[in-house]
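Here the complex is missing one protein chain, while the rest keep their positions.
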Amino acid sequence: MPWAGIGKVDRKYDGTNLRVGIVHARWNSEVIEALVNGALDKLKELGVKEHNIIIESVPGSFELPTGVRMLANKVDVVIAIGVLIKGSTMHFEYISEAVSHELMKVQRFMRKPLIFGLLTCLTDEQAQARAGLTSDGHNHGSDWGAAAVEMAVKVEEHPTLW
Amino acid sequence: MPWAGIGKVDRKYDGTNLRVGIVHARWNSEVIEALVNGALDKLKELGVKEHNIIIESVPGSFELPTGVRMLANKVDVVIAIGVLIKGSTMHFEYISEAVSHELMKVQRFMRKPLIFGLLTCLTDEQAQARAGLTSDGHNHGSDWGAAAVEMAVKVEEHPTLW
Amino acid sequence: MPWAGIGKVDRKYDGTNLRVGIVHARWNSEVIEALVNGALDKLKELGVKEHNIIIESVPGSFELPTGVRMLANKVDVVIAIGVLIKGSTMHFEYISEAVSHELMKVQRFMRKPLIFGLLTCLTDEQAQARAGLTSDGHNHGSDWGAAAVEMAVKVEEHPTLW
Amino acid sequence: MPWAGIGKVDRKYDGTNLRVGIVHARWNSEVIEALVNGALDKLKELGVKEHNIIIESVPGSFELPTGVRMLANKVDVVIAIGVLIKGSTMHFEYISEAVSHELMKVQRFMRKPLIFGLLTCLTDEQAQARAGLTSDGHNHGSDWGAAAVEMAVKVEEHPTLW
Partner (left out) sequence: MPWAGIGKVDRKYDGTNLRVGIVHARWNSEVIEALVNGALDKLKELGVKEHNIIIESVPGSFELPTGVRMLANKVDVVIAIGVLIKGSTMHFEYISEAVSHELMKVQRFMRKPLIFGLLTCLTDEQAQARAGLTSDGHNHGSDWGAAAVEMAVKVEEHPTLW
């Protein structure tokens, strides 16, 4: 009964042998770029080699699940990054919901973990803060990079049932 | 690690050899017509040949996923276009949600990308603006045409897992 | 590139050889009866023969998808008709959502089109208006009958992928 | 074209040869007990024999779909009974939605009908009224018992496609 310490990180992870895919939408490019860079920095910090990282883009967040499928055969884990901002129609709600469900399910088809990097914000400022672009912000891309390495290592260690 | 520039378009796409399907609902016909024409103009601009474009209609947005299935065997990518406007009952909400989810999933069955051209608007004016029918509007059909060519090219380039 | 005129109906449909199923719930019987009759009138107007129409009922809207399955092997298209009215609990919301999603999906299992005849209304008056029972109302059953014939004809004409 | 009378019950049903499962959660026990008894009374009234009724319980409503699976191989139809009351967190909403969807879908795996006996109430009083525990209440369990017999008979009569 290994009782891992409960906190931000449960142990050290080594990404040296991992292949990681990043798929990002291109709307809200400044925020997206910061998030992708945040993820990249963390991946490298954890030992992932540059030539083992593939980055691909898709036009918008609805295309993210298909973008994930493009990379699924080449990598051990995929980070899907998109930024949705509430507008005056209900587009935000229906896209957010459909994409969230499919990003969850795509793991079954890939038989690999997916890191959910979709920001669903009510304002531009919320998105900027979550990309570390405000003085009190924090770049969530960094968390996603860490989660990608951890999940890829863990599903390998366990006899994971997909 | 190809780091594609993050912006509106990541590179040039050539639709010369692509077959594209457009399925549209027929409610709110003026808006639909503008959106379909916006998509057509962009497709041709990107090299898609007229005889490689198939257009089919269905009565309403609930029928869009079945409409997509009608064209799935004939084309490389499908654009599904519909316009839902909030009314006094909850019809808008349940249709929008069911259609959004199914348009996402239908890609798995087609093993081809689907471009989400469903406007889910609270007012007629919102729909008109998104079809370029107002002075400050922008025709989203144009974006969908571009996304269709890009996604069809990309899933072909990658060993996409469906 | 056949560019069908965008409007209420895109062309004439002939239901002479079609078999159509109607499944209806029995709550709000006056409204249901008007809707079913509206659908029947339109089906016959489009040439569907009486002996090729099967009507079956189920107790409530939650049972509609199973009702659809009962008729799936006997017909070319099914119209599912139910009337849900918002009450004081959240029953309306959860039933409406679960039924909407399943009526969408059941098409995959039937490999046949389904016409969505579920009214999700906030008041009794809204339901009556949509069944043509008010002076300014319109019987949606008529639209559903037309959609059934159109969709059955169209999926037959195309090499539809289910 | 059999046009069944539209009303509360479309004809007489005989449960003499049916096997019925009832799965209930145990939260809000007074209400649950009344609902289960209401269903039992109706089942017996329609001829279902006591030794053909199996009752099983699960801790809460989230476990209802798995409870249904426990009985699926032993019976012709299952009634799933639970009572969810809105609390201060969002637990009610997410449980109600996940359970509603899965109770709908479980019919596909069972290839048998499921009667939805989940009350999703905003107050205790609403639940009591729907269990016939208030002066103006009505025991919904009775309706569910009738629906179970009807649906089991009907799916048997039709060449139902699951």
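A, B, C and D are the chain letters, set down in written order, and residue numbers restart from 1 in every chain.
The rule is short, and it goes like this: a contact is a pair of C-beta atoms (placed from the backbone, for glycine too) under 8 Å apart; a residue touches a chain by one contact, two chains touch by 3 or more.
Keep in mind that this is a model prediction, so the values were computed, not measured.
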Q | Contact set of the excluded chain (shown chains only) | A | A, D
Q: Out of D:56, D:125 or D:156, point to the residue that touches the absent chain in the complete complex.
A: D:56
(Q) So one chain is hidden, and I want to know which residue out of D:18, D:71, D:115 or D:131 touches that hidden chain in the complete assembly. (A) D:71
Q. List the subunit A residues touching the unshown chain?
A. 1-4, 6-10, 86, 96-97, 100-101, 103-105, 107-108, 113, 115-116, 118-122, 126, 130, 143, 146-147, 150-151, 154-155, 158-162
**Q.** Contact footprint on subunit D, counting only the chain that is left out
**A.** 24, 26, 29, 32-33, 36, 50-51, 53-60, 62-63, 65-67, 69-74, 88-91, 93-95, 97-99, 101-102, 109-110
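The working rule: only the chains that are shown with their structure count from here on.
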Q.
Please tell me the distance, in whole Å, between the geometric centres of subunit B and subunit D computed from their C-alpha atoms.
A. 41
(Q) Could you work out how far the Cα centre of subunit B sits from that of subunit C, in whole Å? (A) 25
Q: Could you check subunit A for residues that touch two or more other chains and list them?
A: none
Q) Drawing the touching chains as a network, do you get a line, a ring, a star, a complete graph or other? A) line
Q) Can you name every pair of chains that touch? A) A-B, B-C, C-D
